[in-house]
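Reading through the structure tokens given below for one structure.
Note that one protein chain is taken out, while the other chains of the complex remain in position.
The chains carry the letters A and B, assigned in the order they are written, with residues numbered from 1 in each.
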Amino acid sequence: MKYIESGIKRTVLARFFEDEDLLETIASAAKQNNVNSAFFFLIGTLKKAVLGYYQKGKYERIEKPGPLEIASCMGNISVKEEDELVVHGHIVVSDSKGEAFGGHILPGCLVDATAEFVLVEMESGTLRRQLDIKRNLYLLSLGKQL
Amino acid sequence: MKYIESGIKRTVLARFFEDEDLLETIASAAKQNNVNSAFFFLIGTLKKAVLGYYQKGKYERIEKPGPLEIASCMGNISVKEEDELVVHGHIVVSDSKGEAFGGHILPGCLVDATAEFVLVEMESGTLRRQLDIKRNLYLLSLGKQL
Partner (left out) sequence: MKYIESGIKRTVLARFFEDEDLLETIASAAKQNNVNSAFFFLIGTLKKAVLGYYQKGKYERIEKPGPLEIASCMGNISVKEEDELVVHGHIVVSDSKGEAFGGHILPGCLVDATAEFVLVEMESGTLRRQLDIKRNLYLLSLGKQL
């Protein structure tokens, strides 16, 4: 385990609109508020979910047609090399029978009626990612090794 | 997207008791502490889950008999017209095979052995909802449009 510690600077609470893409809109909320290190939560409904399942260096793509409830969603905002913003989130969606499906949020998750978003910004320190070549993933690169 | 920003005022950590209704007890925790703008999380067990699936202006009702684990639960506290408190939460429950079901929390979700609740109150600003006539939902009505 490696870690950093920080106070909390502030929160941003947002409502997303119909047809907004989850990943894009979370990134917009962060950029607009100059946030580069944060964690977030979200509930709402989706027209369509695109879930990632990581295996052997890549994400398999799982599409679920909506309408779907966003039963749970959480993740974080960080930066990778060149200070490019990274939104990393995982989600659980449920269908008309209540059956639940989950995975990594990929582009293409489209908001239906609404999505309600909470972002909690770190006060100090920057969440940074570096490429892990073996896994082909940008992993958090934090200061203190435990 | 529309949003507000705020610091965090405080947290309330609570344990719910057997047979308490999730929505009612979350509302009680908020009222007792004069909280009208907050987000929350909860884990525990349920005797019965009543899940909502929103479609075409109304919630379909999905009942799941317990005992069930509350594998995830998150949501927010806000006010609608006339300052009536609104608890909006989504939940994932799981059964004896580990199979997961999710949805919007409807009245009738009854605590079994225990539920452990975390509420995080906003410092400033009020989360308000207004009726969206087209969708027949009270949606968050936040200040700044992005």
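Quick note on the criterion: contacts are C-beta pairs under 8 Å (C-beta built on N, C-alpha and C of every residue); 3 or more make two chains touch, one makes a residue touch a chain.
Note that the coordinates shown come from a computational prediction; the quantities given were computed from them, not determined experimentally.
Residues on subunit A that touch the omitted chain in the whole complex?
1-8, 39, 51-55, 60, 62, 64, 72-76, 88-92, 100-104, 120, 122, 125, 127, 132, 135, 137, 139-142, 146
I need the residue numbers on subunit B that touch the omitted chain, in ascending order.
Interface with the chain not displayed, on the subunit B side: 8, 10-17, 20, 25, 28-29, 32-33, 41, 43, 45, 67, 69-72, 74, 92-100, 102, 113-114, 116-118, 120.
We take it that only the chains that are shown with their structure count from here on.
What whole-number Å value describes the gap between the mean CA coordinates of subunit A and subunit B?
Centre separation, subunit A to subunit B: 21 Å.
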